[in-house]
Each structure stands twice: as C-alpha cells, then as structure tokens.
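Yeah, one chain of the complex is gone here, protein chain that is, but the others are all in their spots.
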Amino acid sequence: MNRLSPFNVVSLTFGFAFLYLPMLILVIFSFNSSKLVTVWAGFSTRWYGTLFQNEAFLDAAWVTLKVAVMSSTFATVLGTMAAYVLVRGGRFMGRTLFSGMIYAPLVMPEVITGLSLLLLFIGIGMDRGVMTIVLAHTTFSMCYVSVVVSSRLATFDRSLEEAALDLGASQFDAFRLVTLPIIAPAVISGWLLAFTLSLDDLVIASFATGPSATTLPMKIWSSVRLGVSPEINALSSILIGIVSVGVITASLMSKRHAVRVRREEQAAQRAT
Amino acid sequence: MAQTVFAPWDDPQQKPLIQFVGVTKRFGDFVAIDDLTQDIYEREFFALLGPSGCGKTTMMRMLAGFEAPTEGSILLSGQDIAGVPPNKRAVNMMFQSYALFPHLTVWDNIAFGLRRSDMPKDAIAARVEEMLKLTRLSKFGRRKPHQISGGQRQRVALARSLAKAPKLLLLDEPLGALDKKLRQDTQFELMDIQETTGTTFVIVTHDQEEAMTVASRVAVMDEGRIIQVATPEKIYEAPNSVYVADFIGDVNILEGTAKANGPESYAIDWGGAEPATATSARPFSDGQKAHLAIRPEKIAISAERPADAANAVQGKVLDIAYLGNLSTYHVELPTGQVIKAQSANTRRVSRRAYTWEDPVWLSWSATAGVLLES
Partner (left out) sequence: MRRAVLIAVPYLWLLALFLVPFAIVFKVSLSDTALAIPPYTPTLKDGFGALISGLDFENFVFLTQDDLYWKAYVSSLQIAFFSTIVTLLVGYPMAYAMARAPEEWRPTLMMLVILPFWTSFLIRVYAWVGILSTEGFLNQFLLWTGIIDTPLTILNTNWAVYIGIVYTYLPFMILPIYAALERLDESLIEAAEDLGCSRMQAFWLVTIPLSRNGIVAGCFLVFIPALGEFVIPSLLGGSGTLMIGKVLFEEFFANRDWPVASAVAVILLLILIIPIILFQRNEQRQQEAEQ
C-alpha cells in the first residue's frame, strides 16, 4: 500500500472536514461578541466570563466531576476483574451469560438501560441522587473498561505470568508485580474512557438521578432545547479544548515512547 | 586415575532425581502423554526430542507444575509432587519466549525469584551479581530487556531461572530464537554452565543437532511415548526403530526379509541383485521382515567394484547435493530405489571424480547398517 490515490486524498479531506468543521465553527463562534450566534460581530471572551459566573453550571460541573471520578474508578476495578475472568477464567457456570452481559451494554440503547435502572432503584426504594448515577455509570462503563483491558490481556504473553509463578510468586503477586504493570496503559485508557463516558452521559443520568443532583449534560440539555446559546458554545469549547489537549498529549507521548523503544532495540542489536 | 564415565542410569545404586511413573495426560480426547515411565538422574542433561505435538512440552509443563498428570505420578527426589503448585517447587523453567518481564531491569528480573523467598537483601544482591557474572552480563544489569540483544536476553532468562539454585532446570526450546551461529556458541555455553552449577537440566527441543550436542541422554518422543532413551552416540549408531533412525540424521532404509547366514549375521533379501549382509545382536528368524538402516556417510562411492566390500551395488548418479564440506550423492539403483551416499570433499569441486549419469559402485561393510524389526 503506502500510495494514496487522488480518490483516497479526497475521501480523507472531506471526511475529516465533515468530522471537524462543526466543532471548529462552534469554537470560533464561542468568541463571538454578539448574542446572535450565527452572525459574527467581533472577537470577545464575554461568554466565558458569564459562564464562570453561572452558579448553576458550576454546581452541575462539580456534580458531574464527582460522579465521573467515582464511577470511572469503580468501573476500572470491576471492568479489569471482568476482563481477567473473561480472558483467564477458563470455564465456569454461566460464562456465556457473563460475556453476554459484558457486551450487551455496549450496544444497548441508553433509554432502555436508563429506564431499567430507574425501575430498579424505585423497586428497592433507593433515594435517587449522586449515588444512583454513580451506580448506573459504573455498570455501563465497566463493560467498556473490560473490553479495552481484555483486548490487551488477550495479546499478553501468558508465559510471563507462568514465569512469575515458576519463580515462586503467588497468584496475587504475579498479578500485582507482572500483569498489572504491563497492562497498566490499557487500564489507564479504560479509566479515561469510563471517565469521559460518565462526563458525556445525558440519558442514563436523567433516568437515574433524583431532584437533588443535576449533571452538566442535563444542564446543557435543558438550555440547548431552547436553541443555540453563546454560553453553551463557550462551555462546549472548553470541553473540546480539554479533550483535544488530553488526546493529543497522550498520542504524542505514546508515539515518542514507541520511537525511543525502537531506537534502543536497534542500538542493542547493533552492539552485538 | 581413570576418569569414570558419567552414566548414573547404568548404576542400580543411583536414586533418580525425577521419576515418571505410568504418567498419562489427556486434554479432552487428545492423549498428550501415554502411560509414560522414565527416570532422570541428578546432574543429567536430559533432552526431550521430537516433532511438535509429540508431548515433550507437556512433559516439561508437568514438571514445572503448570499441568497435572491425568493418571500416574511424578516423583521429585522420591516425593510425589502432584499437589505442589508451581510457585512451591524447587524447579525453575526457562521459557521459549524467555518471558522476561519487560517493565523490570535485567537486575530486577534476576532478583525476582529471590525476592519471593525470605532471603536477606544483601544476599540477594550478591546472588544476582554472581549470576550476572556467570552469564557475562555484569555490564547490563541496569538495562531493560528491550535494550539488549537476543543473545543477551537468552542469557538473562538463563540467569533468572538459575538464580534460585533449583534442583532441576527446565529449558523449553532455549535456543530457538537465536540464529544458527549464535546458537552453536550458546550450546557450549549452556553445557559449561550446567557443569559449573551441577544442576540437572531437562531440555525440550525439536532440533536433533542441538539435542545431540548438549545432552547426556536423549529421549526421542512420538505421539506421547518415548521411543528410545540413550546417549547421543547410541541414538545415532544404534537406533532401536525405523522411526528413531529416520528422525535422527539422514538414513537409507532397505526393506526385505532376513535369513541367518552365520552367528549374529544375516542375509537380507531386499530385491537387489544379491542379498545384503548385516550383523545384528538382535535375533531375527528366517523369513522375518527386516529394515536395514544405513547412514549415508557409511556408504562408500567408487568407480570400480571394491574387491573386499561385504556389500556392493551398482547404480548411476542422479543428483549431487554440494554442502561445502560434504557432498551427498543420490544414486539410483536398477531397482529404482535411490540411495544416498556421502563423502567428504577433500578435493576441490572442479576435480570431482563423478558427475551426473555416471555409473558408480556403492559399498558398505556388514557392520555399517543396523537391522531393525518392522
């Protein structure tokens, strides 16, 4: 391969333009001084200012952050366990059901997941609020974590664990000292994925929450239903900015790491 | 003082270090190891040799504790090790992939096993240094596995598995990942280290040359059974079956019926102009089917019929494989059978005596071949 035909170039250009133009326009117009969001009236950061004075948004952001940190942490622990069971657990009763429950939430419409969890919380008489959102988010994002981690575990050289056992490590030590450090990048990306999923979620949180807790997406939702607003543009730009910086940094770091490893390997081969 | 030959398997006084007693291992319907009984002695360098899927790796994994026998028992120093998990066995393994922990330095890799015991810190450090020195890796202790070459990685794996001074070291295709030249050097290094440390080594390999070079005894395996266990010389010179003769090195097989023509001597009617003469300690009854296995290098090639040869056949040269130090001649007999004969290239090729289509005589002595039952 390695040769791009004109058709390839065109499809890449249009494809990425399609993916990025809407977000780019959103970011640009968040600096628009006019309240009319589709008419450019000069550069201004006033909407960022009003955003940071909006108590309701800040409260919602705080709730969202709390929920995201808690649920992604639980989801990472549970999801890693589930991945380990899927890849290394061998046969046990109800394995098919288990793997079904891991994969199904990935494609389950959010309305159904949300509705079913709400009915559960009501059925057992649980007070709805931050805790119920955390439970709901943990449940669906642990499945994402487990998919990310299990794909790493599947390519993991099993003899590394056997070597640890052979050298006298207990099962737990072998996991703690060998497996976990090696799959750590996958576990971390699993955590980040769970975190962003929780940050983004509107539908499931709307079902799972009670009057006491409003998350940022719910707040955004109730205001965008009324149309485009410059404040939401500013908020969106901030979120897009954070994600872009994060993703770009991560990919640069992993690229640099790969280059260094390759160079060191080549040096080691030449030395002999 | 005459040096005693190392052959504990011939000494009934010796107690074996490892005993397989009627071991069978099944994976579902597949029989990986079939009712196998075998002793391995202390300080031995024991090679398990066979094609892939013959059960050699399963045998090794049972010794390490990663698989349990379905039937029978495995004894280590006389004690059944059935229930002992791998992390409690005085057995260490060097993995085919080396299984070096990529996130730890060479030093920490070697120290890994020692840290699992209650060894004091400075004793661990001393032992790691000793191991680094033994494997000539002292300069590389601070490096990570990806920062050293393949040969060095192999030595780290060896040092790591030897660090705990196991009673038994298992080596799973230890040289498989190295190129040929490095492999040969490393074979001698392995033998040296085995001798220095006095550890019992069990090596799994599919490379017969490697097994022959390093091992004190070779076990040739096929389909879950050990076909023959003997020293490399015996395996090569006196294979006990067509399978072993064919698996180790190159061989010509003449198939026919035996007829006694003297004490321990038989005439084999194989369809040639005259029957072949071969000696055999193993008795054959008249008319019994027999295979005469002759190594190519034991067959001489000449333009005239040699006067004193016990066996001689005429044929024409079909093909010549030039191997540098040796040439192998493929000679077609009037019966249509093709016999391989090997001769050393003591002269330059341009002055070679025979070429394609030349009529030649092949000859061999009565003791050159091995007579095998079918």
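Letters are used for the chains, namely A and B, taken in the order the chains are written, and counting of residues starts over at 1 for each.
Heads up, the rule we're going with is that contacts are C-beta pairs under 8 Å (C-beta built on N, C-alpha and C of every residue); 3 or more make two chains touch, one makes a residue touch a chain.
Not measured: the values here are computed from a predicted model.
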Using the definition of touch stated at the top, determine which of A:Thr45, A:Gln171 or A:Gln266 touches the missing chain. A:Gln171
Selected from A:Val69, A:Leu239 or A:Val261 as touching the chain missing from the view: A:Leu239
In the complete assembly, which of A:Met23, A:Ala41 or A:Ala271 touches the absent chain? A:Met23
Take the complete complex as the reference. Which residues in subunit A touch the chain that isn't displayed? 1-5, 7-9, 11-12, 15-16, 18-20, 22-23, 25-26, 29, 37-38, 78-79, 81-82, 84-85, 89, 92, 94, 98-105, 107-112, 115-117, 119-120, 122-123, 135-136, 138-139, 142, 146, 154, 171-172, 196, 199-200, 202-203, 206-207, 217, 220-221, 224-225, 227-228, 232-233, 236, 239-240, 243-244, 246-248, 251, 254-255
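We adopt the following convention: only the chains that are shown with their structure count from here on.
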Counting only contacts in the complex, subunit A reaches subunit B at residues 157, 159-160, 162-170, 173, 177-178, 181-182, 261, 264-265, 267-269, 271-272
The answer for subunit B against subunit A in the complex is residues 64-66, 85-88, 91-93, 95-97, 99, 101-103, 112-113, 116-117, 143-144, 146-152, 160-161, 164
